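Here the complex is missing a single protein chain, while all its other protein chains stay put.
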Amino acid sequence: MSTKPASERATPWALVTPALLWTLCFFVLPFAAMALTSVTAKDGSFTLSNYAQFFENPSYWRAMVNSLQVTAIVTVVSVLLAYPLAWILAEQVPERFQRLALMLAVLPFWTSYVVRSYSWLLVLAQNGVVNRVLTGSGLFADPVQLANTRLATVIGFVHFFVMLLTLTIFANLKQLSPSYRKAAADLGAGPVRTFIHVILPLTLPGIVVGAFLTFVLAIGDYITPQILGGNNELLMPQLIMMQIGRRGDFPLASALAIILMAVVTVAYLASARWLKIERA
Amino acid sequence: MRAFAKILATVYALLLYGFIFLPVVVLVLFSLQATQFPIPPFTGPSTRWYAAVLADTRLTTGLLHSILVAVGSSLVAVTLGFLSAWGFARFYLPGSAFLRGLITLPLTVSYLIIGMGLLVLFNRVGIPKSLAAAGIGHVVVNLPLCFAIIYSQMGDHQINIERAARDLGASEWKVLLLVTVPVMAPAIFASFFLSMTFSWDEFVISFLLTRFETTLPVEIWNLLRSGLNPKTNAVGSLVFGVSIVLVVAFELLLFRRKQS
Amino acid sequence: QELNALIWCDHADPALLQPFEEANGVKVNVKEFEGTGAGFAIVDQSQPGDWDVMVIDSIDVPRGVEKGLFEPLPEDKLPFADLFPEVKMDNKTVVNGKRYAITEKFGYNTISFNKTKVDPADMDTLSSLTGDKYKGRLAIYDYYLPVIGMAALAIGKKTADLTEADLPAIKEELLKMKANAKLVGEVTASQTALATGEVDILVGGGEWVTAGLAKENPALDFSIPKEGGVLWSQSLAMFKDSKNKDLALKFIQYVLSPEGQARLATSSCYWGMPSNKKAALTDNEKKTLRFDEQPAFLARAQAYPAPNADLDKKMQDMWTEMLQAQ
Amino acid sequence: MNAPLVDVRNVSHRFGQASVLHNVSLRIEAGSYTVLLGPSGSGKTTLLSILGGFVVPTEGNVFIRGEDCTAVPPAKRPTTTVFQDYALFPHMSIGKNVAFGLRMRGVDGATRAQRARSALKLVGLADAFDRRPHQLSGGQRQRVALARALVVEPAVLLLDEPLGALDLKLRRQMQDELKALQKSVGTAFVHVTHDQEEAMALADHCVVMNDGRIEDEGAPERVYSQPATRFSATFMGESTVISGTVAGSRSGIITLRTPVGDISLPGEATPGSTFSLAVRPEHLLLGEPAGSLGLGEAVVGDVVFQGSFRRVLATSKRDPGIAFLARLATGSPVASGDTVAVSCRPEHIIRLKD
Partner (left out) sequence: MNAPLVDVRNVSHRFGQASVLHNVSLRIEAGSYTVLLGPSGSGKTTLLSILGGFVVPTEGNVFIRGEDCTAVPPAKRPTTTVFQDYALFPHMSIGKNVAFGLRMRGVDGATRAQRARSALKLVGLADAFDRRPHQLSGGQRQRVALARALVVEPAVLLLDEPLGALDLKLRRQMQDELKALQKSVGTAFVHVTHDQEEAMALADHCVVMNDGRIEDEGAPERVYSQPATRFSATFMGESTVISGTVAGSRSGIITLRTPVGDISLPGEATPGSTFSLAVRPEHLLLGEPAGSLGLGEAVVGDVVFQGSFRRVLATSKRDPGIAFLARLATGSPVASGDTVAVSCRPEHIIRLKD
């Protein structure tokens, strides 16, 4: 591919080096430092005890199990909720109003992340809005425990990721060529079968990208479970922050972070074939 | 049957909009609460908590810091992202696929881990915590984003536009300045905006990497940990309001561009 | 001139800091941290001379001294005579005959509750916390030392001399509390829960939770049960490497002055008893803080657990286990 | 009964304000190859979409096999469409793509595969069954799209610029294949294009559209040799067009006063009225042989070699606004700059309706 003339050859490294250096210095190197820290004992010798702790202490790996469970639920529920909304926006809403409708659907995105979680705590509290409605309508006699549960964590997460996924899935649906839909209809498929056989498979890559993003962001998030979960269980980020915030135990925190990253890597590999960034 | 489906879709959409807006409505409503607790019954409206927020210098300086970090880190991220995207899209580089993968890798890593890594590294080499350190972290997360957006928009049709400029006698930096940047302006603008949004709202990296001077999300977190009151609602509503204004401004700007 | 202070959230209240800043024409930079371990970690990550003063659990002062962080304080320039004697904590703040810290604020980790929802009589004993009566109605304050202290009290152990051998029994007690608890929360979460009626009892709470809320919700109260409460006490220390020792001393003097004490005691983050008996509090504030009942309270109070590093880690692990218990 | 296969009756269509089709009527016979020809924006795609059921016309009706199908959705019509971008489903193999329509009709798997295979064989792609669309070239995809549309045995196959994305050589080749295929399967094809050569090569019935109206229709030979309107004379092949005013009309002979002189031709017309004449380039003669009609002198401009002939552009000496277009054998000695006499045989003059 050496189509490039001499004049074009001089510059490329100068262009990409800053970004590469930045990534190297502030992403690769930190990761190496973290890896090194995680295997260094107080006296400077090599140790795997931090990793051993994770596997030996059930309450530690319980955090990983919790994290995986919550993240999986969040990812699945968010996709299931967002897809129909994105579909309705893309197919049912008249073209002129689509941008507006989409903007509205993601508007709360721009509230502060911290505040949003806190806000859910108020909404879900014992005498918060939801419980008022539930008891007021006579649906439930007593307030339902919503705040400070895993459910609350999940709701907080889902709220955020439904918006994110609606955005990505909507974009995906819109960039499908309308002739696919026409072709399916033309060959005798009704709306339902057009959806199942054509639209859904064609948007699957976009869904995977969105789901992966959800997975990465959710599994590493500290705020939402910390504010909404009521500490009735710990997720990995909470455990990691606990090591930093309470103990200043960086080696253990590093080890936990690396384990978390390993899990994300597995998820990445599972969805890698859909995650290519290519030029238009 | 069709009508039924239509009703079903409408109901679903309304329910989901309700879900999406519920916390925002509650947030804004109880920011106007007159009493100490932002829970029903509503006792307002009162603007006392807004006054309290505006009088709180930690929050207002946090706001300034946030703007500083968001603008600064986004500028760096966009610049680096643009230059590298240009380099990779236009020139042949050995190992290009691998290097592109490297630049986008941070996209697949949780913020917490990026923040931790930087914290550990800075500890080791003795770089103190600061707003700048948080800014560095934000660039790490936003650079791949800017790169990916701009890179994906560098279509091959622009290759010829640049070639035409060169062909007509433009030097490399004139090509960059007079042709590439203006032509890529929408993508550059979009990635800058997105980068701003993420930096503006980012908590954990700022939390781990700043000391006295910190960003608004961290100050809000501190505020939150110091007790329950509608001040948090007020500051949240203010941030929301400001963001909306920016978003709308951005929309209008972009809309105008498209029309012309 | 700037003063760099490593603090707890109560010192971040502008009402406390501004008068000092204006009087001295300086700026106070503050960094909040959660536990002593984290505080020391921040110091470890900093350059010598970065910090001037630190707020620290009184019982942890020896650890700081051991690390060689602190500068002895000039006793003659500080109002030691005016302090409540029970909270002076000489055994902790004085090392090798030198005084390294001065207690500035104290209070109790005990039980906060909603008077209208629970029987106040029940709140006189810690055993109510593990019984069935209040199942699902309590919250636990998410800080391991005081709550472990309370669990120790509940099973009749002295907090001052806990050993590893006591942990299994304490853990069992903790798990029983956890089984009754709706949540384990930090300040806001537990406060919110109590204030919104999510729970009726906060284990580990005290005046520092309820006093600030009392104006809005008079139903909130705290008690010190017959088994006692855990006395917390926070001190101010000056860094050895400080480049602003004069200013640091001025700051400590200000915080310990009657005005400073009053402002600190009623700080927006949490209220607490001033260690200086002469604190310029209003009557109402004194009432809320139960200023006059202190002698009785202090008599019943037990020391904050002060585990060594090894035991500390074990306690934290136990705490993690408690959090993870279903 | 002699009802046509498709009968479009008085169809008009508006998109919002824009009126795109004006009272279009069209009959498509079974087994015919109909080509809709017209410039961009003339409403070809819209008319085809109305046939396919993708657009319901604002006014008028569409009958297929005598039934009113105006509002019948595409899935329920005996029509299938080959789209310009082929619209092959990228996530399915070629075989699955072709079998899709059968699957939607509930045909069982084995039969489906077998019929898809024979459809692929028909278009010469028997071995592509298990490949994916992106592994095929443009021309091959085009054929798959054809097979996919044909396998469900539609009464009418609709093709919207099916060759538009192919390069010239491949396009000519595919034209031959399309025509052969249509003959062998016997299905009625309706084909949209804006390439007049394509139209001539393919059509049994050529429909020239302009601005939402049908300007002319009929066998391509007829449309070419006797275009009804000025538009179709210039769109379907090149012409020299000369307008004039009727100076007199007597005993079946009209005298037309034109910028290049008076021209007499058989016919009737009201004196004073105006109309235009067209002459195809291959009928324009340089020089003035016996029996031909003189069109004055002209100066030769470009002489362009075109392989089997030369294309000569000449400007009338009397009125430089009139450009003569002629085709000459490669051997003829005319060169740029020459002054030549221009003429044509009276029977080759086409009178346009205008």
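The letters A, B, C and D name the chains in turn, as written, and every chain counts its residues from 1.
In this text, a contact is a pair of C-beta atoms (placed from the backbone, for glycine too) under 8 Å apart; a residue touches a chain by one contact, two chains touch by 3 or more.
Quick caveat, the model's predicted, so the values are computed rather than measured.
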Item checked: Identified contact with the non-displayed chain, of D:Pro133, D:Pro162 or D:Pro220 -> D:Pro220
Margin query: Just to verify: which one of D:Ser32, D:Thr45, D:Asn97 or D:Gln196 makes contact with the chain not shown?
Written below: D:Gln196
Notebook entry, point to check: So which of B:Val69, B:Ile136 or B:Val179 would be touching the chain we can't see?
Noted result: B:Val179
Notebook entry, point to check: Where the complex has a chain not shown, which of B:Leu14, B:Ala55, B:Ala97 or B:Ala164 is the residue touching it?
Noted result: B:Ala164
Item checked: chain B residues that touch the omitted chain in the full complex -> 157, 160-161, 163-171, 174, 178-179, 182-183, 185
Next item on the list: Could you list which residues of chain D touch the chain missing from the display?
Entry: 39-40, 167-169, 176, 179-180, 194-197, 200-201, 220-221, 224-225, 235-237, 280-282, 302, 304-309, 311, 313, 327, 330
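Going forward, only the chains that are shown with their structure count from here on.
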Item checked: Multi-chain contact residues (two or more partners), chain A -> 122, 125, 127-128, 227, 244, 250
Item checked: Residues of chain C engaged with two or more neighbouring chains -> 44, 186, 192, 196
Checklist line | Chains grouped in pairs wherever the two touch, ordered by label | finding: A-B, A-C, A-D, B-C
